[in-house]
Every structure is written in C-alpha cells, then in structure tokens.
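Since the structure comes first, as structure tokens, the remarks are kept for the end.
Only one protein chain is missing; all other protein chains are in place.
Chain naming follows the written order as A and B, and within any one chain the residues start at number 1.
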Amino acid sequence: MNMVRMPSRGLWAALLALGAGLTGMAHADSAADNAIIVASTTSTQDSGLFEYLLPIFERRSGITVHVVAQGTGQALDTARRGDADVVFVHARDAELKFLAEGESLRRYPVMYNDFVLVGPASDPARVRGIKDAAAALRAIRNRGAVFVSRGDRSGTNLEELSLWKTAGVDIDAVRRPWYRSIGQGMGATLNFAAATGGYTLSDRATWLNFGNKGELRILVEGDRRLRNQYGVMLVNPQKHPNVHKARGQAFIDYLVSPEGQRDIASYRINGQQLFYPDAGSDE
Amino acid sequence: MPIPTTPLPITFDDVSVHAPGSRLLDGISLSLTAGEATAVIGPNGSGKTTLLRTAMGLVAPTAGHISWAAQAAAPISRMALVSQRPVMLRRSCAGNVRYALARAGLPWRQRQQRTTELLALVGLKQVAARPARRLSGGEQQRLALARALAREPQALFLDEPTSSLDPAATRDVEDLVRTIIARGVKVVLATHDLGEARRLAGKIVLLNAGSVVESGPCEDFFTAPRTAAGARFLNGELLV
Partner (left out) sequence: MGAGAGSALHLVLSGDPELFAVVRLSLEISLGATVLAALIGAPLGALIALTRFPGRGFILVLLNALMGLPPVLVGLVVYLTLSRSGPLGALGWLFTPTAMAAAQTVLVLPIIAALTRQHIEDLWSEYRDELLAMNVGRLGRVATLLWDARFSLVTTLLAGFGRAAAEVGAIIIVGGNIQGYTRTMTTAIALETSKGNLALALGLGTVLLVIIVLVNALAWAARRTGERYAT
C-alpha cells in the first residue's frame, strides 16, 4: 500500500555529492602536482634510506617522491599495472624478466648491500661463523631449527630460496613445522624470529635499523652469495602513457649521478655504512 | 475537476472492508452529515476504528462505495483523525503543533502565532516547551486535538478520546469537543462510554461485528431502541 517510487533525483544528487567530494579531496592534494610514484621494497623503506635521500633530491629538483613500499614481486606487479613511474628493487633475476617483458627499457644498477643470517644467541644449529651461507642453511634444516621465511616473493625471499637451492634442499617439499613462511615484510619477519627464537635471512640495513632484536644476533655474514644488488628502472612510457617520464628519469639520473652515489654512501646507522654505491658497474 | 470544499456528507453505500481472515466492516450503509455530532458505539472489535479510518479515506473498501460530497476521492486535507492512542512526535508540544501546521500548508511566518492560539485553546500553553512525550495521558490527548485542529478540518474523527482518562481530564476533553462542535465542525466520535455518547452526540450508530445494528437520533435510541440487540446493548449485556 505504501509504494514509494525510487526518488531518482535524490539518488543522483547524492552520487554527485560523492563524486564532488572525492574530486575535491583529490584536487586538494597539491603534492600530486609535481610528484612521482616509486614502487620499492619494504626492506629499503625499513632501512631508512628514503627518509635520508629523498629530502635531498626533492630540495634539488622540486620533485616530490612518493614511495610505495611492497615486496619486490608486488612492486614489479604494481609497475606492470602502470601504477608506478619508477621501480627500485633488489632482485636481479626478477628485474631482468621485467626488462625482457618490455615493461622497462633499461635497468640501472645503483648500489648493493648484503644479507645476513640472524638467529638466536643460543644458536641451536651451530651455524655461527660458518662461511658458506648455503651450508649454514643445510645445518639449520638438519637440526630442524625454526627458520622464518618472508614468503612474499621479495628480493630477500628470492635470495633465501636460491640459497636453499644451492644447499640442495627442496624447500617446497618441506612439510615439517620448522620452516615458517609468513608472507610478510622484513620487519614483521624479524619480529616473528625474535619472538620464536628462530633463524631468518635479513638485509643488513633493515637489521641495523630494527628496534626489537631481542635475543637475535648476526651469525653468518660475508659470503659472496649474500650480496644484494639494487637496480632502478623507469616504467616503459610506451606501454603506460601515464608514466611521468621526465620526472622519473630525473630521479634515476640523480641516483646514479656522482652526487647521488655519494649521498647513498654517506647514509649511516650508528656510524656504519649500509649501502655501497655501484652505478655503472657490471654486476 | 474542482476540489470539493467540504467532505460532507460522507456516504457509505454497502461498504465492506475485508482483511485476511476477518471482515472488519460488512455491508455498511450510512450517511454522515453536517450538524450534530455522531457517536459510533459498540463492543470492542465491532469495527468502530475501521469505520472512522474508512470514513477518513485511510482505508479503501474491498466492496461497495464511499463518497465525500458525491466525489469518489477522499479530501483528506479537509478532515482530521485523532487516534485512540495518539503518537507524540519527538518534539516539544509547540513543535508538534507547528509540525501539523506546516503539513497543513500554513506559511511559516504565521505558524508561531497559530501554535500559541491552538495551545491556548486546548489549555496547554504553559507546557508549550515541554517534550510532548512527557505529558500526561490527558495532556497528550489534548495535544493530539490541537494537532488535528491545526488542519482546520470540516470533519473530525475522534477514536475513544477519553477511554484512558480520569473524570477530570475527561471533562476537559469533552468541553473542548463541545467547543469544536459549536464551531460547526462535524465530529464523529467512537466511544464505549454510553454516557459520553449521550452527552456529546445528536446521532448514534451502533455497530456489532462490522455491521450496523441500529442508527438514528441519539435520544430516540437511548429512550426507545428499535432493535432487540440495541436494547440488550443498552441493558449492559454482551452482544456475541
């Protein structure tokens, strides 16, 4: 009896209000005017490098850099979707694949740091001081000691997986609970390792910057295989016309320039250098 | 088609109102004309409320016809209904009356003054600012009357206006109703207080189980009911 027709006018007015409101908010973001989006990794962000480097670049160029930190795999996918202008990660094989797909036209090596194997001070698997990182992982497996993996296709994760392969361990076939793949960033993984007294692979920068070390210590380092190379790429503007080509290239040019490289080298935590610039190298 | 200026006379022509599983009104034929008030009496469930709501145009008959001044469309804006338990809006007393005035189309400039007049008429001027839901039963009934009068109705339907009131409040409300009748408003009053029917009305309609048992001038009914059922009802017997 009380049928009410849809008040289409009211509904349209409301939808317009929604659109207007959101667009208004969008225009209020003046920072979007001269900005680029850089898809990078959580470990790079957690190291604090961007907080150090970006203000220098922004002062120089007037370009605001928005860093979206994800796992390496996710960062590259974000770029594939055209949602980033520049991608700055540390997983050489994945980057070369990205290049081969035509998602970028050129890859620039920028810097490297290294990975460290951290674990509980009590070291149940007796890996402390072992020079061969793959051998250390094998010892952990043999002991059945807890190992925490990032499990998120990040650069760190890919490095860890390649070490297992080198060690001759088929990690995919592992069913025992000593191997915990938690699918999260470096910080969360370190939290987990600290809480469970487990081993994990971390990049040195994040480790140094990490505030909740608990009983964890560096147990294995220095193996050549633990070197972690960073590369930066401009997303291909031919594939994604929305990419801010000039601004993105300006950022890349800064990173590989002598000044940029010097700035990277001068970033320290507790007096310790975290990243070693190697632009133009043939890694 | 010109809008009729008066809803009267309201003519029921063999009107039935069916609801799933029950017959609320069954073959009602009567006429509500201007002038004296009409009292609708009868036991609980006899259809008094339905009769009032149908006469107001809020309920459509499932059979038969009703007409208002020979028109088929109910001029609801010319009529008003006070329910048995009137619902107070969550506003002050004055707010309730102002709301009714606004719905009736009075320009907002005139609303404040008219509100004061109406509240004075029903004797609620001193509680104008109080939340309406905090009023006593009698006061709420009077406020509902003020709301109804805000519409300047030519026909006013009152559904058991004093059934839950004490004698003093009843007297106040009945005095008000007399004033309204005197102003020329056609009052149709459903009540199970026979004394009240006799006090206020000139015509009477006795309902039972949805049908009209007897109707006619009030005094005639009370002194000499024409039907056996009418006599039994006056005698205080239950009509089953």
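Simple rule for what comes next: a residue touches a chain if its C-beta (ideal position, glycine included) is under 8 Å from a C-beta of that chain, and two chains touch if they have at least 3 such contacts.
Because the structure is predicted, anything quoted here is derived from the model rather than measured.
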Handout entry: Absent-chain contact - pick from A:N34, A:N212 or A:S281
Key = A:N212
Completion exercise
Touch with the missing chain holds, among A:N34, A:T196, A:N242 or A:S266, for A:N242
Completion exercise
Given A:I56, A:A69 or A:L99, the correct residue touching the omitted chain is A:A69
Handout entry: Of A:I37, A:L53 or A:L201, the one touching the omitted chain in the full complex
Key = A:I37
Problem - Interface with the unshown chain - residue positions in chain A - result: 2-7, 10-11, 14-15, 17-18, 21-23, 25-26, 29, 31-32, 37, 42, 46, 50-51, 64, 66-69, 81-83, 184-188, 190-191, 194, 209-213, 240, 242
Problem - Contact set of chain B toward the excluded chain (per top definition) - result: 56, 58, 76-77, 80-81, 83, 86-87, 89-92, 99-100, 103, 131, 133-134, 147, 151
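In this text, only the chains that are shown with their structure count from here on.
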Exercise for the section: Could you grab the centroid distance between chain A and chain B? Build each centroid from C-alpha atoms only and quote it in angstrom. Expected result: 78
